[in-house]
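Of the protein chains in this complex, one is absent; all others appear in place.
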Amino acid sequence: MVEKAMAPDKVKTGIPGLDDMIEGGLERKSVIVLAGEAGSGKTTFAMQYLYSGAALYKEPGLYITFEEQKGSLYRHMARMGWDLEKLEKEKKIFVLEYPPHEVDSFINQGNVIEDLIRENGIQRIVVDSATSLALLREDEYKRRQALLKTIDSLRKWGATTIMLSEAVMKGGRLNVRFGIEYLADGLILIYNIRKGDSRELALEIFKMRGTAHERKLCLMKITGKGIVLYPNQQVLAGSGGKF
Amino acid sequence: MVEKAMAPDKVKTGIPGLDDMIEGGLERKSVIVLAGEAGSGKTTFAMQYLYSGAALYKEPGLYITFEEQKGSLYRHMARMGWDLEKLEKEKKIFVLEYPPHEVDSFINQGNVIEDLIRENGIQRIVVDSATSLALLREDEYKRRQALLKTIDSLRKWGATTIMLSEAVMKGGRLNVRFGIEYLADGLILIYNIRKGDSRELALEIFKMRGTAHERKLCLMKITGKGIVLYPNQQVLAGSGGKF
Amino acid sequence: MVEKAMAPDKVKTGIPGLDDMIEGGLERKSVIVLAGEAGSGKTTFAMQYLYSGAALYKEPGLYITFEEQKGSLYRHMARMGWDLEKLEKEKKIFVLEYPPHEVDSFINQGNVIEDLIRENGIQRIVVDSATSLALLREDEYKRRQALLKTIDSLRKWGATTIMLSEAVMKGGRLNVRFGIEYLADGLILIYNIRKGDSRELALEIFKMRGTAHERKLCLMKITGKGIVLYPNQQVLAGSGGKF
Amino acid sequence: MVEKAMAPDKVKTGIPGLDDMIEGGLERKSVIVLAGEAGSGKTTFAMQYLYSGAALYKEPGLYITFEEQKGSLYRHMARMGWDLEKLEKEKKIFVLEYPPHEVDSFINQGNVIEDLIRENGIQRIVVDSATSLALLREDEYKRRQALLKTIDSLRKWGATTIMLSEAVMKGGRLNVRFGIEYLADGLILIYNIRKGDSRELALEIFKMRGTAHERKLCLMKITGKGIVLYPNQQVLAGSGGKF
Amino acid sequence: MVEKAMAPDKVKTGIPGLDDMIEGGLERKSVIVLAGEAGSGKTTFAMQYLYSGAALYKEPGLYITFEEQKGSLYRHMARMGWDLEKLEKEKKIFVLEYPPHEVDSFINQGNVIEDLIRENGIQRIVVDSATSLALLREDEYKRRQALLKTIDSLRKWGATTIMLSEAVMKGGRLNVRFGIEYLADGLILIYNIRKGDSRELALEIFKMRGTAHERKLCLMKITGKGIVLYPNQQVLAGSGGKF
Partner (left out) sequence: MVEKAMAPDKVKTGIPGLDDMIEGGLERKSVIVLAGEAGSGKTTFAMQYLYSGAALYKEPGLYITFEEQKGSLYRHMARMGWDLEKLEKEKKIFVLEYPPHEVDSFINQGNVIEDLIRENGIQRIVVDSATSLALLREDEYKRRQALLKTIDSLRKWGATTIMLSEAVMKGGRLNVRFGIEYLADGLILIYNIRKGDSRELALEIFKMRGTAHERKLCLMKITGKGIVLYPNQQVLAGSGGKF
């Protein structure tokens, strides 16, 4: 697996329309931050990434969560036709739940997680969320070090990771918390843009190391079959250029 | 009850117009945050949810409050024709009041509350408010853990919960405090929008896990019979698109 | 008095034009916050409330102050033709002054104040100001608890209370400090709106529990006979909709 | 002097145009805050108040400073034709300078200052500045108490006081620091308004207890004979209504 | 020297166009703050002040720095044709460098500096920067006292001083840090104004005690011979009045 992980090939995200924007997929072994406000579809995006890996690309996936409950997560995702329970039984999807008082132990359980990854050939990881990890520490420096250490571990484990992160909309910009976007290999933003009385979701590749990515807002919809991107539709027109 | 609670059925909110926006109602066992400024009708919304459950749907409800007094609450709601006193006597509505110095004990009284819920088949809970709970803790991490623990308990108890939360209007966005919207299953916002010298209330489903909800501002009025939504009326027109 | 206090009747504010906006007056036994910037007429409003109670409605009133001096207060109010000194002698107006270093003792003197209220049949109270009370405490939680405890006492004493509060104008919104508007039964705001080189005062009922109140800015003037409202005059027209 | 101080007469400010805006002058024994940015003419205003008192109205004045040096102050004011040195020798102007490390002693020297005031019949006081006084204390509550105590002393001494205060321009509003405007009897603001490449000064009476004052921006100039107001000239026209 | 320093004459700044805006120059013995963002030419302005004093007006100057290195400073200024090395050898320019860990000793070395000033007839001082001095202290009060003490010393030493200060552009205003503009005798601001893709520098006399100065933005350029002002050219035209 190590050899394969070091190859410069690409990991298919499973989000229709996204891979074309980033030269075919995520760089293998990279750690990408996916940030957005509450309700912007971050969890759906992340599960679609794991599901398509497990179901379509033979890449087992691991979902590490400090916030979501597996039960309701599986139930919600079943709406998209994704049978995560079955994939879990087939050892194609793994879930590690850390309740509130055990988040800290995640950071110290590197070996256990690493064993799980190696034994099962896990290729994709989702961490939900970087925000919860950072909040464990009190000052900016310690938060950054904790995030940096986590990112280092994730890279060492050889899988390709999506870290979810909360973001705050301010002055037309979506600010990721704790500066994690500087440490990660990529940053994908999901905006929730008001258009009159309505809102629309839009995705932007803000950073993607080693990739000639597009720098353009892309309309995003959560459909009955998961997230779909519409790269050729205008987003800000009709919103007065405002968010 | 457990079996029923795990079924994917929906809990009717009792707010005319709302259930149609969220695929028939709230997901059973979910925890939804209802946020708005002072005077935006959060308490009326919450009591309408409990009242309609008790009076129309045979779902007993529990109101847990750290702020409101039962006496004035009942008196105000009587204006809508809701006889909460009678429902309380019939064991269809329950109220737990925690005075300022006992809020902390709420968090440690899980068993007592759970017994109350199970013995009386309580299906609906309102927590007034999440803000009071969060303020018990000093730093952002502890606040989040306290909220997460409370949400876990609420889910375990099997009822469907609405947690009220204060929100602050800033730069045309209604910001929920303490990031509770990331932890809960849903977020409903009530805006108080200025239109010239007047104001109008508007409701928005910002997040609703596992639900294909509308992303649209919806005119809301507090009438003599409670809250009513007008999904087909424009809200921001006439306000210059501003809040 | 207790029986009367529990009746759902209304307390006349004595502010011409206001009672019609709130179904005839303030709810008896409620605690209402009146907030505005310096110089917006909060004290005049409060004294007009007490004066009209004492002089017109046979409702003795109590003014509890941590900031104003009785001497200059009486002198200023005499300009409106309000002889507060005489009313004080007739036991229709009472004043409790707490100098800076004794504010804390107010919170612990509940019994003394309660006796004063019961012995004299006091029906109206003004607290000047909630801001001073809140500032006694260091963190947000303790401030809120102190305010909640004070509001509880005020309700228990059976009078109808107006608590003055400082407010800060920011981004076209008047922000009340310390979140007291969530705890009180009502919130009345006084704006100081710029119109070119001039300014005009305007009043808004932002929250009034159990009352079908108007949600509309109302022109306000401080005349030689006290505060007068002009509900039918436009306020923001001519200010470009700005504050 | 006590008797006279309690009379409801007015203290002439000596600023041409100002007294007409505030019913003939400042209320005797009141404490007025004069706030503005650096370079807005606060010190000139204050000295004009003391000079005119001493030279025209037979009201000796006291300048209490924590910041300015008497030498350069006298030299600058001589430009207006104000011979403060001569007035000091004639015991019509008094100056108390507190170097940085002695500001605290001002608060504890009440008796000494009171003696000075009574022995010399001082009718006018300037405190430069309230900001320096407030900064001695660490938290908002202690700052407020220190300011409140100082204001109480000033009133007790029977003179009419102008306290200078720094202010910060933000979002078209001039914010006074530490909330002193709530505690004082009046608040006069001096704005420094940009008009294209230029700036103009403007004065506004924001608060004046017991006075039917104008609520209007008033053009202000610092001339060779001191400050002059132009109540009939438009200020914001030409600035786009912006500051 | 003392006698001369007390005379009301003016100190020529050596900046073409500036002296005419401030009645012929800086007031002798005054302390003026020069504030601007990084790259706005503060150091060039300061050295031009010292150079012209030493080379043209027979006024030796002292440069006290906590940040710049003499070597690169001299090299950069040589571009303007200013041979500071030669002037230093002729005892017309003096430089005191305080490395990071010795800034504190500056405050306690008053006597040494005073001796240097008196022995060499130093008439002009530049302090680079007030920001570094202020940062030595932890809270706002101590910072202000440290600045006040430094300003007092500078005045006592009898030279005319320019203190450089960092400033932060926010909402179209250039905010000086730590409120030093209230304590100093004058404040000169340098703006870095965007005009489409370009930027232009502009200078403004914001405060100048005892001086009838212009209140107008003035175009400023850094030429091959130092800083030049263009008082008759419009600045904000073409920038939409924005910064």
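Read from first to last, the chains carry the letters A, B, C, D and E; within each, the first residue is number 1.
The definition used in the following text is that contacts are C-beta pairs under 8 Å (C-beta built on N, C-alpha and C of every residue); 3 or more make two chains touch, one makes a residue touch a chain.
The structure presented is a predicted model; accordingly, all values stated were derived computationally and were not measured.
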Among the chains presented, those that the missing one touches: A, E
Positions on chain A where the hidden chain makes contact: 8, 29-30, 139-141, 144-145, 148-149, 152, 155, 171, 173, 179, 181-183, 185, 187, 204, 206-210, 212, 215-218, 234-237, 241
Chain E, residues in touch with the chain not shown (by the definition above): 37-39, 43, 67, 69, 72, 75-76, 79, 99-101, 129, 131-132, 135-136, 138, 166, 169-171, 192, 194, 196-201, 222, 224, 240
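The rule is simple: only the chains that are shown with their structure count from here on.
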Touch-network distance, chain A to chain C, counted in steps: 2
If a chain touches chain B and chain D alike, it appears here: C
Any chain that touches chain B and chain A: none
Label of the chain whose CA centroid is most distant from the centroid of chain D: A
Cα superposition angle of chain A on its copy chain E, in degrees to the nearest 5: 120
CA centroid of chain D to CA centroid of chain E, Å: 30
Rounded Å distance between chain B and chain E, as computed from the means of their C-alpha atoms: 60
Chain centre separation (chain C, chain E; CA means) in Å: 52
Shared interface positions of chain D, touching two or more other chains: 171
Chain-level touch network, classified as line, ring, star, complete or other: line
Interchain pairs in contact, sorted by label: A-B, B-C, C-D, D-E
